[in-house]
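Here the complex is missing a single protein chain, while all its other protein chains stay put.
Every chain is named by a letter (A, B and C) in the order it is written, and numbering of its residues begins at 1.
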Amino acid sequence: MNYETPPLLRLCNISYSHPGTSASLLQDINFSINREHVGLIGPNGCGKTTLFQLIMGLLKPDSGTILLEGNAVTKSRDIKKLRRKLGFLFQHSDDQLFSPTVLEDVAFGPLNLGLSPDDARDVSVQTLEQLGLKDFEGRITHNLSGGEKKLVALATILAMKPQLLLLDEPSNNLDPATRERLIEILRGLDLAHIIISHDLDFLAATCTTLYTVQDGSLQRCEQKQVHSHEHIHPYGDYPHQHGT
Amino acid sequence: MNYETPPLLRLCNISYSHPGTSASLLQDINFSINREHVGLIGPNGCGKTTLFQLIMGLLKPDSGTILLEGNAVTKSRDIKKLRRKLGFLFQHSDDQLFSPTVLEDVAFGPLNLGLSPDDARDVSVQTLEQLGLKDFEGRITHNLSGGEKKLVALATILAMKPQLLLLDEPSNNLDPATRERLIEILRGLDLAHIIISHDLDFLAATCTTLYTVQDGSLQRCEQKQVHSHEHIHPYGDYPHQHGT
Amino acid sequence: MISEPFSSGSTLFHCSDARVKVIGGTVLSLVLATTTSFAVAMIGFLFTSLLLLISRPSPGLILKRIATVNIFTLFLLFSLPLTYGGADIVQLQYFQISLDGMRIACLIAIKTNGILFCFLALLATSSTVSLGHALERLRLPRKLVFLLLFSYRQLFVIHQEYLRLHRAAQLRAFTPSNSLHTYRTYSHLFGMTLVKSWNRAERVHQAMILRGFDGRLIPLKQPQLRKSDYLLLASLLLISLILAGFSLNNPV
Partner (left out) sequence: MHISEGILSTPVLAGSAVLTVMGTAVGLKKLDYDRIMTVSLLSATFFVASLIHVPIGPGSVHLLLGGLLGLILGWGAFPAIIVALFLQAIFFQYGGIIVLGANGLNIAGPAVLCGLLLHPMLLGTRKQQMTAGFLAGFCSMFFSALLMAGALFLSDQGFLKVASLILASHFPVMIVEGLITMFVVTFLVRVQPEILSLTTSPQ
């Protein structure tokens, strides 16, 4: 047992409440992930985004430890290291993009990691190509459509070569076509991920394990056999999708 | 035929393109509504929100007329009258709430309509109660959660007693419970509405007619009989919903 | 974060009409600001300290505010005696200490804090919104009051927007340093915030006119002046008048 390599990320007894609130939002969260594809569901305001912020070191847990490859993340050096290995896609892409053009935005992370401007550009161009955003380099980020922004935000993260993706409601506000494309992309990446979503079909297509946050605790859903239930609505002839 | 009362709202041959763009976004839109419950679908960026802005007089059509109860809306007096009868719920509630507290925000419209502060307060309190937001009066609007903001934004509109609601993606970012509540509320209101949404189940629950915007034109979907198709995904035992 | 920590409470000042506090506070501050008399400044300082005590602010916060304001006062207290010059010079080893400079620095320290206490006790005990409406009823230009109320309302939204962008930069390994890259990054963060505000302005404006807005903000609460308000105003004005009289008769 002791000779096993520790998991990439592990949460031990994490508890948290927002300053100024009395009841604790998250209680004794235990969780570990190595190379899995995990989905995370739960009602609005139950603390899903907060959990991601705790993991990324944007919030400090009231108690408990976060372990990266077996080492507790405590000092700001550790947090920096953790942030290099984990990529966090925000719930709102608008909050994530701030450079004038797409290329500059994608190259921002690699530049901060110490790459030369030329290398940073190469990495960025590659990443954009990988996501099918080849001609986007010169586009003004602010003018992109919602779906395009989401994909570019994903590119800014992938360009930093993370080992684990934290995606916060990635399929929100996407039209069916863009949503399909995102599913294809996520399946094509050979990366561990945790996806928050209210869209169960999206999770079914991208994840193998599902957790729920409810009343402050994180629980793994029993993996029952695939269920099938009937489903009725009008206008079934219009090309449609469930759960956008 | 000529003795019939004209419909509440009617669009005749409306065409529009955003200034600076060459291709026209919307072309020859014809549409009328009286007391129906209408759903509106279409891909991202096809001009659904733009159509609402045209109706509300926030944008001026390149050609075509808008008729309110049979009278063309041209002068600013007509537009004012139209804006009293139609309530527009924005895609982003953040843009719609601008007063410090919920009560002040809801009372803003009634005050502008000339109600005395006391009457405006009464109307607002009533509206909030109707939406199940009774204890929200003193809350600071910018601290509300996304779902709460949406409901308060709806209250600000209902407080002005409109005859037709234009709702732009009202179910976005709502959790299943809040979404259900919104459906209940919309069904409980005895008001005509047009709802933009990517969420077909939501539309099925709240609308009787469905239109699509595609390639600039507005088309009514043929109302086929209710269809049923099988539907498979894992974790079916978790209480779930399709299309959030 | 931005907040108005002193505006909530139930003391005499929290319950008083904002118009009364604006007038009384401004007149009293004006007397203190223009006086050159040590005695008047001192009496005024003691009086406003009393006012501050009555408003019962939270001690930790109030000390912090007083400390920030007094950084400059401290700078003057150290620098003026060395640089002021004048006739009264005391030689202290290598330093020439100007007694005039010392006197001026002390006077400034007393006046600064006196006015600060007056502000904290009278104005900071009202919310910005009620101050805004008070200013409008005191006949300040309507457009100016509108600017005040609306920038106040949007402040929090814009600040949070900036903070989220800043956080996104941090998560992408951004570490500030003395470099062009750092300055460019801050410019982009701020520029994006600006662009968003600009576009939000249009949408919020639309939301307002859709709800019948025509340039006038109608307050929901129309506070009525009570007896205690008149009493407070009268006593503040009386004290100011007495101090002003003293101040004119004793220029030093």
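Convention: contacts are C-beta pairs under 8 Å (C-beta built on N, C-alpha and C of every residue); 3 or more make two chains touch, one makes a residue touch a chain.
What you are looking at is a predicted structure, and each value in this text was computed from that prediction instead of being measured.
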{"item": "Sole contact to the chain not displayed, among C:Ala121, C:Ala134, C:Leu148 or C:Leu232", "value": "C:Leu148"}
{"item": "From C:Leu138, C:Leu194, C:Leu225 or C:Leu238, residue that would touch the chain that is not displayed", "value": "C:Leu194"}
{"item": "For chain C, the residues touching the chain missing from this view", "value": "2-4, 25-26, 29-30, 32-34, 65, 68-69, 72-73, 76, 79-80, 83-86, 98, 100-101, 104, 108, 110-116, 119-120, 123-124, 128, 131, 141, 143-144, 146-148, 150-152, 154-155, 158-159, 162, 176-178, 180, 182-184, 186-195, 197-202, 204-205, 208, 215"}
{"item": "Where the missing chain touches chain A, by residue", "value": "100-101, 140, 142-143"}
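Keep in mind that, in the parts below, only the chains that are shown with their structure count from here on.
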{"item": "Intercentroid distance (Cα basis), chain C paired with chain A, Å", "value": "43"}
{"item": "Mean-CA-position distance for chain B and chain A (Å)", "value": "31"}
{"item": "Junction residues of chain B, two or more chains touched", "value": "none"}
{"item": "Residue numbers of chain C (touch at least two other chains)", "value": "none"}
{"item": "Chain A contact footprint on chain C (complex, rising order)", "value": "161, 164-165, 167-175, 181, 185, 188-189, 191-192, 195-196"}
{"item": "Complex contact set, residues of chain B against chain C", "value": "53, 56, 58, 80, 83-84, 88, 90, 92, 94-96, 98-100, 103-104, 107-109, 111-113, 117, 120-121, 142, 156-157, 160"}
{"item": "Chain B-touching residues of chain A, taken from the complex the two chains share", "value": "41, 43-45, 145-147, 169, 172-178, 198-201, 203-204, 210, 212, 221-238, 240-244"}
